[in-house]
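Supplied in structure tokens, the structure appears directly below.
One protein chain omitted, others in place.
Chains here go by letter, A and B, matching the order in which they are written, and residues are numbered from 1 within each.
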Amino acid sequence: MTDAELIEKLKADLGDRVEIANPARRRLFLKVAPEHLVAVVTRLRDAFGLVFLSTISGVDFGATFEIIYHFSTPEHDYNLRTEIPKDRPHVDSITPVIPGAILYEREIQDMFGIVVDGIPDGRRLVLPDDWPEGQFPLRKDWTFVRPEEVIPGGKS
Amino acid sequence: MSFQIPIGPQHPALKEPISLRMTVEGEVITGADIRLGYNHRGIEKLAEERNWTQIIYLVERICGICSHSHATCYVQGVEKLMELVPPRRGMYIRYLVAELERVHSHLLWLGVAGHEAGFDSFFMYTWRDREIVMDLLEMISGNRVHYAINTIGGVRRDIDEGQKAKILEGVAILKKRSEYYFHIGASEPSFVGRIAGVGMLSKEQAIALCAVGPTARASGWDRDVRKEDPYAVYDELDFEVATADSCDVLGRVVVRVKELLESYKMIEQMVKGLPDGDIVVKAPRKAKAGEVVSRYEAPRGENIHYIKANGTDKPERLKVRAPTLGNYPATLVMLNKGFIADIPLIFAAIDPCICCAERAVTLVSARSGEESVVTMGDLRRQALARSKNAPVKGNAVWPF
Partner (left out) sequence: MLNKLARWSRIKSPWILHLNSGACNACDIEIVAALTPRFDVERFGILLKATPRHADVIIASGPVTRQMRDRIIRIYEQTPDPKFVIAVGACAMAGCVYRGAYNIMGGIDQVIPVNMYVPGCPARPDAIVDGVVKLLGKL
């Protein structure tokens, strides 16, 4: 199936819940609103065979977060994006549909402070145990001032 | 009586800091969990302050074994952003080094698997052969690991006729040696019996948990980025995707051994068909605003980089997902209902590159909360003792 035929099928199936872009051969970017996310992912899995999730990326735009779900089939790559406001960063978990998404959702919780509703196991994934609460390293406004380094031998 | 066993983070079996904790009843594991963090170095945040060329060196050092795959995946993506097409000779050299890296990584893994199964001479043999590949890589690039041969727009060093002849010689020796290992596998029933039936992962489970690489291919699910999304030279080369149907550690060994043979084929094709011309085109300092998703088949599975540019000489966002992270949920399922003595083997079978996943593992499951400390060395001794007395699995056959 070529890219154009696939886009026609997707438009016919999902209607106006998604906006589709095709910037390069094989690569599709679909934009969906957060409230339709789980329904669209379920439909894609059942009708289009989208079972393989590569990863979930988060991007900080300042006032909003954008979350991108990278799926792929042997013929095409689907990148599903959704945008949520920073002051109320909630998104639904897709683990009921794709169980393998659990670790990636835990990672964006740690790194951005996005709250994934309905996640079966929301514990900290990558940051150390003694990391202070409320500090999310990948946000653009989070900076880090390194403490003074100790030079053995006495010079500083 | 169920115990909770913590293992690590410092322990002799694996070379990386991992902390395992699992609940056991007798010898059977009843639950496992994940806690990561020992290896987290904050690379994605560092990448936002370095320019495009500096990030090549940063991204290479995500992992020491698959360093070229991270660098290549990144450079592929940036070249798409900048709309550059590197010259064909440069691309051939880049993917030649990539296949050599695959050979070295699989030989390393075979040694580790042999070591975990108690077959130490196999470990010594494969690592000795690995030195042949390291010498070839040092000859091409100047360093045994972290080759730094990629640059945006092509590669940095060229290879000449003498080096080509040496590569073909080295690969011929390795092919003979690898075939000898297959005979060892076929005629060593204790080795095959030790690894058959261990770490079962059915095809449905592999698909549901999004497993990648040889772990998924050993369960019969044939996904390989080199065939699906052929970047650069792979659509001109003739090779097959290696799969196996046994869904266990034996299948994973077979898949990797088959991939070794395919890689030798590909290296020969690339060296003999190396086109003439330049090796690099000049790259601009800034990239136009845009985003790109770059995928690559590293020795451990699918490596994916997502790069977003905003028109300056630094990226807006670099997201890296290394293959081992994709295999962790599958590992938990494999460990469940397994034996303690099989833990080192199951864990080693996914070819964990924990530094790639930028983290370490704590497998925890709490039932009674009781703790007892067992080191990996003890586990391995228990495993070897157990397998000595176990009846050899008569129907475990080396499928080659």
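Here is the rule we use: a residue touches a chain if its C-beta (ideal position, glycine included) is under 8 Å from a C-beta of that chain, and two chains touch if they have at least 3 such contacts.
Remember, it's a predicted structure, so these values are computed and weren't measured experimentally.
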Touching residue (missing chain; options A:D16, A:D87 or A:D129): A:D129
Selected from B:I65, B:A117 or B:A349 as touching the chain missing from the view: B:I65
Sole contact to the chain not displayed, among B:E27, B:E83 or B:E131: B:E131
Missing-partner contacts on chain B, residue numbers: 9-12, 15-17, 37-43, 45-46, 49, 57-58, 61-65, 67, 108, 124, 127-128, 130-131, 144-146, 353, 355, 360, 375-377
Absent chain, residues of chain A that touch it: 127-131, 137, 144, 146, 149-150, 152
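In the analysis below, only the chains that are shown with their structure count from here on.
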Length of the line joining the C-alpha centres of chain A and chain B, rounded to whole Å: 24
Touch list for chain A against partner chain B, complex: 23-24, 26-27, 51-55, 57-60, 68, 70, 72, 74-75, 77, 79, 98-104, 111, 123-129, 137-138, 144
Residues on chain B engaged by chain A in the complex (per definition of touch): 34-37, 40, 42, 44-45, 80, 207-211, 223, 227-229, 290, 292-293, 295, 302, 304, 306, 308, 316-317, 319, 321, 325-326, 328-329, 358-359
